[in-house]
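What you see is the complex with one protein chain gone and the rest in place.
So, chain A:
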Amino acid sequence: MDKKNQHIILKTKDLSVGYKSKKAQTIVASNINIELHRGELVGLVGGNGIGKSTLLRTITNVQEALSGDIFINEKPIKKYPALDLAKVLSLVLTEQMMSKNLSVFELVALGRQPYTNWVGNLSENDITIINKALYQTNIVDLKQKRCFELSDGQLQKVMIARALAQDTDLIILDEPTTHLDMYHKAYILKLLQKLAKETNKTILFSSHEIDLAIQLCDSLIVMSKNKVVSDSPCNLISNGTFETLFPKDLIAFDEKTGSFRVKK
């Protein structure tokens, strides 16, 4: 399908992100123009301190943009009341949740909060959606386990299931593969790819797993010092965008394998 005709879920226009204090503003990244389409898996890559988290915090409305606009479903993000935003955008964060004594089912069920009544009772429909989320993330057998009993990999799947249960057009994950071993890194990203296809949701994640992201993502947002580029992995490779990602003294990008190699 031609990308131009696809529905745009998230769009930024001349976005600048950074920090504002009383005296001055620190621009972390500017001129960000990205478009995410329905059903896409999009990776956000870039070195440490380049502003991935700042960008994610800005497009999830946690912090204010310095300038420019963010649109979700063609409506400016500022125009969304908190509860409506929770119905189009869900998050998986790096922070530890406070209580690990919840059962997996209870935790995933919290994803239904924007839809439930004042005391949080689950309707039949809610339970169907929760069970579907558990099924899609392959954690049905963990349903009754408590979260402190889970491994990091399992917990990450549970948090993804919670975001799925929130039933939003866009899911944003902040470094979903940290703390995971190589197998689980691939597993989680593969799972995200499957979910984007199956559920037709747009999934954006930040990651340091550039080689995995190149293999799995529909498009990539590459943040380097001077610019933010968004394109398909193939185009980015042939453009040589990945060369600009890191200082050239230690590692170099190998176009054939699509991964970084340590210089000998």
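Everything that follows uses one rule, which is that a contact is a pair of C-beta atoms (placed from the backbone, for glycine too) under 8 Å apart; a residue touches a chain by one contact, two chains touch by 3 or more; residues count from 1.
We take it that contacts and distances are computed from a predicted model.
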Not-shown chain resolves in UniProt (candidates "Cu+-exporting ATPase", "Protein-export membrane protein SecF", "Iron complex transport system permease protein" or "Response regulator") to "Iron complex transport system permease protein"
Contact with the hidden chain, among A:Ser30, A:Ser67 or A:Gln113, goes to A:Gln113
Per the whole complex, from A:Lys13, A:Lys87, A:Lys132 or A:His179 the residue touching the absent chain is A:Lys87
For chain A, residues touching the missing partner are 60, 62, 82-87, 89-91, 93, 95-99, 101-103, 105-107, 109-111, 113-114, 116, 118-120, 122, 144, 166
